[in-house]
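Left out: one protein chain. Kept in place: all the others.
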Amino acid sequence: MCLAIPGKIISIYQENTLTMCKVDFGGVIRAACLEANPEAQVGDYAVVHAGFVISLLSESEAQETLNLFKEMEQMGIKLPDEEKEEG
Amino acid sequence: MTLLDSFRDGKKVRAAMDELHRSVTRPWTIMEICGGQTHSIMQYGLSDLLPPQIELVHGPGCPVCVTSIELIDKALAIASQPNVIFTTFGDMLRVPGSHGDLFSVRAAGGQVHIVYSPLDAVKIALKNPDKQVVFFAIGFETTAPPNVYSVLQAQALDLKNFSILVSQVRVPPAMEAVLSSPHSRVQAFLAAGHVNAVMGYWEYLPVAEKYRVPIVVTGFEPLDLTQGILWAVRQLEQGTHEVQNAYSRVVTKEGNTRAQQAIQKVFMECDRNWRGIGMIPMSGWRLRPEFARFDAEQRFQVGDIQTHESEICIAGLILQGLKNPHECPAYGTLCTPQNPLGATMVSSEGTCAAYYNFKRNPPVKG
Partner (left out) sequence: MTTSSLPHLEGPICPLPLSHPDQIVMGHGSGGQMTQQLIASVFQSRLTSEALAANNDFGSVALPDGSLLKGRVVVSTDAHIVTPLVFPGGDIGKLAVCGTVNDVSMSGAVPLYLAAGFILEEGLPIRLLEQIVDSMRDAAQEAGVQFVAGDTKVVEKGKADGIFINTTGIGWLPEGMSIGGERAQPGDVVLVSGTLGDHGIAVLAARGDLDFETSVQSDTAPLNGLIQTVLQAAPHTHVLRDPTRGGLATTLNEIAAQSKVAIHLDETAIPVNRVVRSACEFLGFDPLYIANEGKVIVIVPPNEAEAALDAMRRNPYGQNAARIGVVEATPAGLVLLKTIIGGTRVLNTLAGEILPRIC
């Protein structure tokens, strides 16, 4: 239920009472609604589903996750898990 | 975007897979409830790389598949009316109702348009003031924000010719329905990362506790899926049942609170009929009474629908992970993507279609 891909916000504007933005998905440009992420700025990465920005993408978190895997790749050892929530 | 490519990097996936192979000591059954994740697993052939002890079961995560046949029939009835422009997501077009599908309505002259976003449907309503524009608002929680904002926008613009036919469903009740079935074999869940981008994952804490199952919020790229499975397996091996977030670049515990507020403003919880499964209490959303004028079911009196479902189709059992497509007597013979008997074969990420399109034979070792 979740086809959403990240793209870069290249402009923000108002249209027909809604705050919208243009998002560049690797060369494909599409409009998306920014109402649920008013703090977003041009240059941020947005996750877009059905023409709507459902959240922003944190590059630092992404890099952290990738680093975990890089270490796994290089050392082939078991790593401690991320923080768990109490169930 | 190179970041996306990194989460598809074959070397990293293999390293994570190796770690997974090292971590597993017993058979485990893990369910993912997301059509998008089912699709991704099939597309990349991820199952081939998993340890043989891990059984990945696909849950009722395809909103196209679980939309009740009554609603499909109502959609067909509305779309067939003159003066109606019926707008929908593409994958709804071939879902079989009791008699035909939206494709056949279009062939008979009905105006059926595919849109990428419900907001595009509002634009169509603006451009066609003399027509009634209806949008088929299906989806899990991920799709609720765009669906809700289409109504808010229509309200702000005082549109008289726009309405939505709602078939919104929610994940937590579905998880509970699966887990409370006496035949359930599910020991852990991969939660649909984009649902959680909207809703956060605070709703899953009581579920994990009550049923003592680990739940891992998981993304969609091969690396994300491998990580989700790895963390679930580690918990299973350790005997813990916590909620973990393996999609932290997009998901937080609280989720998108503005989106949640908008959803609460426009929608309220209701019982919903899941095709093939039956009624799950409070598992859906419907429009609140103050937005009733945007409810297509009320605007178009399409009551008295006599439904007819194929008797051979076992989509319900498949959606609950109780059976695999291979175990259906009609699979691949009477029921194929060209001639689907049920919704799970129609939707491109329905389990049966995914199996058929990506794995026509039993797993082929590459």
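Which chain is which? They are A and B, in the order written, and residues in each are numbered from 1.
Just so it is clear, a contact is a pair of C-beta atoms (placed from the backbone, for glycine too) under 8 Å apart; a residue touches a chain by one contact, two chains touch by 3 or more.
Keep in mind that what you see is a predicted model, and the values were worked out from it rather than measured.
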For the chain left out of this view, which of A:Cys2, A:Leu18, A:Ala40 or A:Leu57 touches it? A:Cys2
From B:Gly59, B:Gly139 or B:Gly255, residue that would touch the chain that is not displayed: B:Gly139
State which residues belonging to chain B touch the missing partner chain. 8, 10, 13-14, 34-36, 39, 42-49, 61-64, 89-91, 93-94, 113-117, 120, 138-139, 143, 222, 336-338, 347-349, 356-361, 363-366
Which positions on chain A touch the chain that was left off? 1-3, 5, 7, 25-31, 48, 50
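Keep this in mind: only the chains that are shown with their structure count from here on.
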Touching chain B in the complex: which residues of chain A? 1-8, 16-18, 25-26, 30, 32-33, 35-38, 45, 47, 49-52, 54-55, 57-59, 61-62, 64-66, 69-70, 72-73, 76, 78, 81-82, 84-87
Parts of chain B lying in touch with chain A, wherever the complex brings them together: 1, 3-4, 6-7, 11-12, 15-16, 18-19, 22-23, 34-37, 61-63, 89, 116-120, 122-123, 126, 139-140, 142-143, 145-146, 149, 153, 156-157, 192-195, 197-198, 201, 205, 208-209, 220, 223, 227, 231, 234, 240-246, 248-251, 253, 255-256, 258-259, 262
